[in-house]
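Apart from one protein chain that is not included, each protein chain of the complex appears where it belongs.
And then subunit A:
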Amino acid sequence: MNDLILQGVLLDEEAELSLEELCYACSSSTKWIIALVEVGVLDPVNYQQTPVEQQTLWKFSAYSLKRARTAMRLQRDLGVNEAGVALVLDLLEEIETLEARLNRYKAPMINHS
């Protein structure tokens, strides 16, 4: 049994990933990530200052990682194209928001006998 305790880096709101890191994390090509940026599935945080020609300087949020991985699975498993993935992700997020809202108002079962 190994007792070593590993400490990683928490990818919180401020964490940023490079284009290369995002490609590795999704086992994908740069071309595919750029295609997702082009349809607006992914939003480099510095997109305004960094045009496509300087894509190696792009920085992505941890939220992009989540979206890119879902996009990867949807495309791989269901054959959804980039535009379809964009639509599915937006709808999934809307459902998530609505469910969170529902959850907030869900009254508990109070038992008293």
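By definition in this document, a contact is a pair of C-beta atoms (placed from the backbone, for glycine too) under 8 Å apart; a residue touches a chain by one contact, two chains touch by 3 or more; residues count from 1.
The working rule: contacts and distances are computed from a predicted model.
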Record-based protein name (UniProt) of the chain missing from this complex, from "Aldehyde dehydrogenase family protein", "J domain-containing protein", "Hydrogenase-4 component E" or "Iron ABC transporter permease": "J domain-containing protein"
Contacts of subunit A with the absent chain, listed as residue ranges: 1-14, 21, 23-30, 32, 62, 65-66, 69-70, 72-74, 76-79, 88, 92, 100, 103-104, 106-108, 110, 112-113
